[in-house]
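Reading through the structure tokens given below for one structure.
With one protein chain held back, the other chains of the complex are shown just where they sit.
Labels A and B are assigned to the chains in the order they are written; within every chain, residues are numbered from 1.
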Amino acid sequence: MITQNSLTFTTHGRGTTAITGAIREQVRSSGVTTGLCHVFLHHTSASLVLCENADPDVRTDLERYMARLVMDGDPVFEHTAEGPDDMPAHIRTILAGSDLTLPVSKGQCALGTWQGVYLWEHRTAVHQRRITVTVTGE
Amino acid sequence: MITQNSLTFTTHGRGTTAITGAIREQVRSSGVTTGLCHVFLHHTSASLVLCENADPDVRTDLERYMARLVMDGDPVFEHTAEGPDDMPAHIRTILAGSDLTLPVSKGQCALGTWQGVYLWEHRTAVHQRRITVTVTGE
Partner (left out) sequence: MITQNSLTFTTHGRGTTAITGAIREQVRSSGVTTGLCHVFLHHTSASLVLCENADPDVRTDLERYMARLVMDGDPVFEHTAEGPDDMPAHIRTILAGSDLTLPVSKGQCALGTWQGVYLWEHRTAVHQRRITVTVTGE
């Protein structure tokens, strides 16, 4: 059994958008009882991550940490066509990743209690981001 | 064909626990000959990684490197509810990841010669960590 759908989200500059609910809904409507849910982001300047879902400070701390680890306008970068956040966004994407696979158990997306799925925008401007969710199993 | 089981490990503070044997056993007992083995950690303060499996210095060097990259008690963090290692553990989890997918070939988990699967605890205290292993294929 396999279902596959694409969803589009509008991000609002750097920071995270919770998409756990949308992923859970894809799993529920797939009819799969036991299997896997793959979530894929079709972009090179944003990430998909599993992050603590209770305290919003975690995501702002994460953003602040990453902004210091990969500095905008770092003179080492030659790829600056779209501005000082262009190359840092590509690096953040590789460090944090852009695809996730989650177990499906008893017809549900089997996340841990504190795990949320987040779309993490790495560019400072508003963007449309597309993901594809594939649910497989029986 | 699909099998899915959850396993729990007790970690002993920061550092890695080799779980390659447990993963290989899940693959063997699944009866799958050709397919995939997905390993998922249900937590936001520990990681699943593939790391060199021969020299224990690799894992201690890795831990030492990471402790410097993401410093405990960094004043940039506001999320400190559970202590100075709380927010660093969430960041390490995102940098190192918490799910792995491995190929299954000829009825075995097809790792490279030097690849081992490790549960990497990011908190300084002892924790119980749950993983779910899903094996699919034919």
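Going forward, contacts are C-beta pairs under 8 Å (C-beta built on N, C-alpha and C of every residue); 3 or more make two chains touch, one makes a residue touch a chain.
Please read these numbers as outputs of a predicted model, since none were measured by experiment.
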Among the options B:23, B:41, B:87 or B:100, the absent chain makes contact with B:100
So which bits of chain A touch the chain we can't see?
2, 4, 38, 40-44, 69-70, 74, 76-79, 81, 87, 90-91, 93-95, 97-99, 101, 130, 132, 134, 136
Contact footprint on chain B, counting only the chain that is left out
34-36, 49-52, 55, 57-58, 60-62, 64-65, 68-69, 95-97, 100-103, 105, 110-115, 136-138
